[in-house]
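A single protein chain has been omitted from the complex, and every remaining protein chain is retained in its original position.
On to chain A.
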Amino acid sequence: MLRLLLRGAAGSARKNGGRGPVAHLQPLRQYSSSQSSGAAKVVAASLLTVGGGIGGTVLYAQWDHKFRATVEKNVPYSDSVFGLILGPAPQNAGPPVRTQLESTQPQSMLEKRAKTSKVQSEKKVKGTTETEAIEPTPTVSVPAASMEEASVEATQIISASGDVPSVPAPCDTEPTVVTEHCDECHPAGPEAVLHGADSPTEQLVERPAEEVSARLAQQDQDEQNVLAAVSSSLEESLACSARAALQAIGAQEAALQAINQHTQKLKEAMEAESPPEEKSVQWKDLEAALMDRTSAVTDATAALQKANEALDSLRTTIRNSKDLKVAAARPLVLAAEENLHKMAVDLDRVVAQVQSAEAESKIVSQYSDLVQEAKLQFQKEVSSLTPEIQANWKGLTGKLSSDDLNALIAHAHRRIDQLNRELAEQRVREQIHIDAALQQQKLEDQRVLENAVSSSLQHVKEEARLEQERKMNELREVMEAEMRTQLRRQAAAHTDHVRDVLKVQEQELRAEAEQVLSSKLLDQETRHRQLTQEQLDNFTLDMNAAYARLKGVEEAIDSHLVAEDEARRAHQLWLSVEALNHTLKTAGAEEPSVPLDSAAQIVRDSCREDDFASALAEALPAESLSRGVYGEASLRARFNSLRSLVRRVALIDESHNSLYQYFLSYLQAALLFEDQQVAPPTQLSSEDLDPFKLLSYASYCLEHGELELAAKLVNQLKGEARRVVEDWLTEARLTLETRQVVSLLSAYANAVGLGTTQAP
């Protein structure tokens, strides 16, 4: 296993270009025989460790990708090794999942958006239907499906939100609702249907108030007309029937009177014992009375018939007017009905009276008939007995004989016996007759009772119905009043709402108009201002141009002046710089030059306004100002004297500075020979930094007048040599500095002078 690992590691390493242990393996194998086994053991152990480490790393990298990434980052070429052994690193599974989530999320968002838009559209529809619901009732009750839906939704919303309390009440739910509104419905219904069909989802235009009021007025007018017609008809028929009824009643009463009279007379005629002359008068009266009675009765019947006819006509008119269903006529109708009923009742009463009177008279007449019959019978018998005697037996007192009287008495006795027998028989049959009579009377009574009951029942029924009608009317009126009040309230609420809406609209419109106005005004103003500003600008531009020209001319003149002034100053500067330059040349062989202070002061004075020149003037080193500078020749001489000393202490520095070193350095100086002057190379290398060489370079430079280069070369000296040369270096630096400043100043002065000179 381990060997396999090792072999694998070795092979992979060989592929990549060899590793340390692999490279060493082979030669080690060669030497293993020569060397002892201990070394081989050690080598093997180390190889094992290394191989195990590598294998472990690879395995762990396969398992933990972060570790693999860390190793790949930190250890070079490990990524290729891993790639060979394990395959490419697996990609992150994160982003696709995230994108999936994101892709699903937008979908849901879209759905949500769709839903919200749908809800919004529904709400919009609902909003419109809500406004529609506030419409008068007929427009909502249009039976279009969408409208119904919308109205249902509207009702839901209204009920849910506790909004306008007016719930749309369609006509068809209450057919017996206020009739006038139903009347409105019917003509308005078809129109509303059309309206609804045209624009079911748009906001319905409320019918203009004038139209509605006109319609209402029209309907009122119609109603009034109908009412007038009905009332007139009712009144006519009422009057007619009243007249007829009164007539009938009068006739009936007259008939009643006649009947009573007749009966009375009959009774009198029957019972009264009066002389025959009065009897005939009575009988005549009776006959007259009978005639009267018959005529009265016929009159009464005729009148009754007429009255009945009139009542019938009244009833038909009442029914017709009822069919018209005009509410206002109802009380009239009711009153007419009541009158009709009263008249009918009166008529019936009178008729009943007449009938009772007639019954009575019938009895009396029956009685009279019976009496008359008995009389006739008696007379017949008497006449049969005494044929010669006249019927009028009351005047027979002188004419009759005793036989006749006896016969008459015997007849009378026989008659009395017969009558007694009849009486006894009659008494016996009395009960039966009474029963029969009672029965008849009972029947008669029952019939009468039945009639009376039926008539009274009818009357009561009629009265109850009338009462019911009256109550219904009242109730209807109350309901109507309440309905009116509710409608009035609704109308008031509607007007309030409309007023509010109008107010809001008015405000909005006003605000809009004001805004438009203000914006227009603003535009105008800005335009005006722009124009004025433009004019001003133009004028200003012209003025500025003229002014600028003037200024330009002035400036040209001034600049001329200034230029002249500057030229003068530049000249002065140049002169002073030349003086300074001259002072530099006063350096003697061994002494420094005169102090440059005075010349520098002059220079400073002459360039007070010039910053550059004054800065340069300041830049002169103080030593040169106070003491002056050495010339190049003196420096050269000094250097030459210094040279031997430097040679002598060439080996001495911080670490080598014992006397022995001194001795050695002396020895070196004595033994070493170098050229007096050697041209320095353009680039110094490390071997050129030898002091002796440097000295020869420096002297060469000095001989050729390059103080700067000489100073630079001398600057390369180190250690004691440097210390010895330090003073000379400082002096050389000073000189160089001063010379540089002076040259700069002179160059500047020259430039300025050149600049200020005007070409002719």
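By our rule, a contact is a pair of C-beta atoms (placed from the backbone, for glycine too) under 8 Å apart; a residue touches a chain by one contact, two chains touch by 3 or more; residues count from 1.
We take it that contacts and distances are computed from a predicted model.
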Which protein name, taken from UniProt, belongs to the chain you can't see among "MICOS complex subunit MIC10", "Ribosomal RNA-processing protein 40", "Mitochondrial import inner membrane translocase subunit" or "NCT transcriptional regulatory complex subunit B"? "MICOS complex subunit MIC10"
Among A:Leu645, A:Val678 or A:Leu744, single out the residue that touches the unshown chain. A:Leu645
Considering the whole complex, which of A:Met270, A:Ala335 or A:Val724 touches the chain not shown? A:Val724
With the full complex in mind, choose from A:Ile432, A:Ala622 or A:Leu659 the residue touching the hidden chain. A:Leu659
Omitted-chain footprint on chain A covers residues 590, 638-639, 641-642, 645, 649, 652-654, 657-659, 662, 720, 723-728, 730-731
